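Starting off with a structure, shown below.
A single protein chain has been omitted; all remaining protein chains appear in their positions.
Chain IDs A and B follow the sequence of writing; residue 1 opens each chain.
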Amino acid sequence: MIAPVVEWIAFGVFAFIAVAGALGMTTTMSMFRSGIFLMASFIGVAGLFILLLADLIALLQVMMYIGGMLVMILFMLLFMHDPGGAMMSTHMSLKGPEKWFSLGLARRQTHGKHPHGQHEGDHGGHGDDMPMQDMSMYTAIKRPAAILALLTGALLIALLVWRPHWAVVHALPDQDSPTRIGELLMGKYMIAFEGAGLMILLGIFGAVLVQRPATPPPAPDRDQLKAAIDETPPPIEDDTLEPEVLDLREDEDR
Amino acid sequence: MTPIPLTAFLIIAAILFAIGLYTILAQRTAVMVLMGIECILNAVGLNLIAFWRFTAPGDYSGQIFTIIIITVGAIEMALGLAIMMLLYRNRQTVQVDDYTELKG
Partner (left out) sequence: MGIVWASIATLGVLLAGGLLTWWLEPRLLKAFGSTEPGPAAPLDIRKNPRPSQADPLTYYGAPIIALFGVVWATVCLPWGPALIPADVNIGLFYFIVVVDFVVLAVALGGWGGNTPGSVEACYRIVAQLAAYVVPLGLAIIGPIMMARSLSTVHIVEAQRDAHLWYIAPQLPGFVLYLVTGLMQVYRAPFLEPFAACIDRGVLGACGGWPGVLWRLALAGLLFVVAAMGAVLFLGGYAGPWLPGWLWMLIKTLAVMVLMLWLGHRVRLRGTADMLALAWKFLIPVGLANVLLVGILILLGVGQGPFPLVGSAP
């Protein structure tokens, strides 16, 4: 179908995106970039799926994981002290892959505030005097974990390279994947299909119930809360970003 | 040139598995641990589709299995995030080093 050279080049590109994305997720200082790198890794693997002639699964993977990773990033932004990575990359000296995957994050030390970490003003408590100890993203077992991961990877690759052959079949799959998958889902795997649907429903219920407060707020507070939600928010005063946010300049080369 | 062998895809999956394993063990915040789990699921999906394509391309059960795994991965991530949110609400921290009730 496609010339083997083109296939190998495509394989190289997608494999590089997949592995570099996973590495970037692990090593970058910015949580947001972690999520984006993981998304890139999934898209790289989706490209490999297309090379393997599983186009429906590739599109499914891209669709689910773009949505999923975006939501995960939003959750991260709610809870982390430094989701943008600006504080960590400005104050820590980074080496190796961490430095390369965190390029562009360090801020100039022109003022004492840190813009990225403070954009969520109401999730405050991250005041000016952020304690500078213990900002690391890694646990204490970082070095043994890296060695373990390298050994596992090396062991797996060695097993793959020196293993006797699998029963590889050189037929091409049927090109009409939606019809075949549809027939299987509605026929042979109906229980799995319905079970997955039921599990998604239970997951939705569970997630909502798990994070709901145990008791609703008492009645007078509820009205106040509702009024507070419905009214328009006050404009942001005392915003340290204000003077230097928009660099409105006349376009010089017109 | 030869077409791409099965082993090439499996090696990429092994590398992704190792990186995911490192992420689970070495990252400090609960969300990053979840991302490491997703990376491992990614590697598993790649393995499945590679084996489907090279050993049984006529039977689409391999793709069905991958669909189910992607679905379960998404559900598990959603529930993990909900639990993490509850933990944050109770303990004001998301670092897994601080969840030490069962220790000792």
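In the analysis below, contacts are C-beta pairs under 8 Å (C-beta built on N, C-alpha and C of every residue); 3 or more make two chains touch, one makes a residue touch a chain.
None of the values given here were measured: they were computed from a predicted structure.
The absent chain, not drawn in this view, touches the displayed chains A throughout the complex. When the missing chain is restored to the complex, the residue among A:56, A:157 or A:192 that touches it is A:56.
Contacts to the hidden chain, counted on chain A, fall at residues 32-33, 36, 39, 55-56, 59, 62-63, 66-67, 70-71, 73-74, 84, 103-105, 107, 115-116, 119, 175-179, 236, 239, 241, 244-251, 254.
Please note the rule applied: only the chains that are shown with their structure count from here on.
Mean C-alpha position of chain A lies 12 Å from that of chain B.
Touching chain B in their complex are the following residues of chain A: 4-5, 7-8, 11, 15, 18-19, 22-23, 25-26, 31, 34-35, 38, 41-42, 45, 48-49, 51-54, 56-57, 60-61, 64-65, 68, 71-72, 75-76, 78-80, 136-142, 144-146, 148-150, 152-153, 156-157, 160-161, 166-169, 171-174, 177, 180-181, 184-185, 188-189, 192, 196, 199-200, 203-204, 206-208, 210-211.
The residues of chain B lying in touch with chain A in their complex are 1-4, 6-12, 14-23, 25-29, 31-32, 34-36, 38-39, 42, 45-46, 49-58, 60-61, 63-64, 66-68, 70-72, 74-75, 77-79, 81-86, 88-89, 94, 96-97.
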